[in-house]
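My questions all concern the structure below.
The complex appears here without one of its protein chains, the remainder shown in place.
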């Protein structure tokens, strides 16, 4: 973990409610895809945890959705503004277990951390599919970005306005091939989706969880959950849990 | 009273601890010299009351001293920043009572409201003297500005580094002429100074008081004081009291 | 269409927004700044039998997300309020006003309430029992269920209008005090008054307030107030007026979800004199965003078990 000042390089609206921010600063503690950062906003007591979407040199990319007052306020930040950010938080995905044909399954604002995972898996020569779920066609973002890095993308929309009608689990069933069509899964999204993915997947995999956080670096026990391998802090021993250790 | 957004046009250091800020906005409610404005600062619950030093068209000038965290933070504000300000607060000086040769007696950050008083009295053809008290030569500001508008200036410094050695009351004694040398006084400064001026002056006059304020516009009774003419709110029936009504 | 109407002890209010006692004078002063008829009603400055200057200054100290005050019930006394303040208010306010009453003995509460009860403009009596009880040895009426009940009973005997009892949060068990008031005949409960606090001037090492301690209010106390509103509303069946740090339409809705029938706004008025007007104007939009059709329907919904 490191506390660093980052400078905003870009703050761009992707959809009606989703924005991308690029930040310049010391990214040295960001090791794994699936890790997160914790951002201090003036006027709010707690930091805002946001997943690492990408990191290249000293540029950190995050994607955030307007949920409450803090994220709403972030949309007004200008280029050049400085933000106090804790980096290098959480365990992140263990990409070494992916096998040849991993599938990445993301819903809504669970999609961003899978982008860095995809980039790294592809760089390691894996054949990567991404199943991305949205409510409707207007909410789609980053489909192109996943394709550009060489990822096969399957879209699901709840209202069927594009791609498979239904949830990511419906789209997952369209993947065919040897066995179930994938060797391992990495997923991130709202908890009901994670549970559905847990039940629908036929291989092992890793799930990234969200929880309201006090600190984000292991000090407060605010984010604990029970797992097969004992109590874990989502912010420290998580946010990524292995399928085998999850207790619902 | 009016709540307006002002834009910073200038934020300039005058001495080690004293700064001048020029702000552009709707100044229509600022009527009298000796009135004050109440400034909202991000991150602080209460507004900061600061006297009107000057107003010309839509430009408001204030002079502030670094006292605590709020005023310290103000020194970092850049040109173009917007501030939420309540204007038109307090009664201000009644300049109609000045007579021909009023004296203005100011100490430290009590000096700013006297500047507008001086300007207006001179515009009305009065012969205005200003007795300005500082701790030491390095803390002197606005001496030139008072002279430029045609005001005779007498400086007192506590350490005698320039002008009369001692307090404003010592400098006041150097004024000679018919009677006591002045027809009326207007004063503003720390309470011990006001009391000394009250005792030393030989004419009637008006004193401007400071008090910690909840609202600044008469709603909370946070700033009340007892006077000969009843209880008064420093922010509403004050900050200026007539010599005859002051109870120490 | 969103519906902001609520009924408080039998009187319908256009909306639940009520400036809190001590932060809105006797109303007419604020009418200089906007038309106060947009409010549900307002609670006027705590009124006692005799004129009071209150405590020495400084009476105000800033805190994170709030302020301390030790005004100490400055007011001109009930006779002057009736003779001078209420007529001035009548010129600018068409609605019933909430009369906030303070006292230092049961007799004083009775004296003041009896007189204000007769005033046509007064809709409710809000009896603030957070003041030290001189008879009972320095403790506040509001910290003991029996003493609280004795005030309620005495006041109810001389009044015809709804009597709302305002409670202090500086107690171990606010619910027991609210229940005692209800049982004694109170028509409503209003909470919370300020929390006892203090600040020191680092330069002198002395307390900032001349009175040493003061009452904390503002957003800092919102979560404590919300918890107490929740607990009390769950326990009593008379209406609860919630307050403590409310500064936005969202806060009003949160208080009502916790169980408040109406909501008062105190400290926020001092920082933004137009806040109550703003809240009234914003309420319909915020309700629409949250798909709330009628405020009356959300009162206490956080209490329901699913």
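Which chain is which? They are A, B and C, in the order written, and residues in each are numbered from 1.
In this text, a residue touches a chain if its C-beta (ideal position, glycine included) is under 8 Å from a C-beta of that chain, and two chains touch if they have at least 3 such contacts.
Values in this document were obtained by computation on a predicted structure and should not be read as measured data.
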Notebook entry, point to check: Among the chains present, which touch the one that was left out?
Noted result: A, C
Next item on the list: Looking beyond the chains shown, say which of C:13, C:186 or C:298 touches the absent one.
Entry: C:298
Item checked: Contact with the hidden chain (one of C:27, C:46, C:66 or C:123) -> C:66
Note to self: Can you say which of C:86, C:191, C:257 or C:270 touches the chain missing from this structure?
What the structure shows: C:257
Check: Which of these, C:76, C:103, C:197 or C:239, touches the one chain of the complex that we don't see?
Finding: C:197
Next item on the list: Can you work out which residue in C:8, C:60, C:152 or C:216 touches the chain that's missing from view?
Entry: C:216
Item checked: Touching residues (missing chain, whole complex) on chain C -> 61, 63-66, 68, 143, 170-172, 195-200, 202-203, 205-207, 212-213, 216, 218-224, 226-227, 230, 245, 250, 253-254, 257-258, 290, 298, 301-302, 306
Checklist line | Absent-chain interface as seen on chain A, which is shown | finding: 1, 3, 40, 44-47, 86, 211-215, 217-226, 231
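Basically, only the chains that are shown with their structure count from here on.
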Next item on the list: Draw the chains as points, connect those that touch, then say whether the picture is a line, ring, star, complete or other.
Entry: line
Check: Just curious, how far off is chain C from chain A if you go by their C-alpha centres, in Å?
Finding: 47
Checklist line | Whole-Å gap between the CA centroids of chain A and chain B | finding: 57
Item checked: Gap in Å, rounded to a whole number, between the CA centres of chain C and chain B -> 37
Next item on the list: Note the residues in chain C that touch 2 or more other chains, in rising order.
Entry: none
Margin query: Where in chain B do residues touch at least two different other chains?
Written below: none
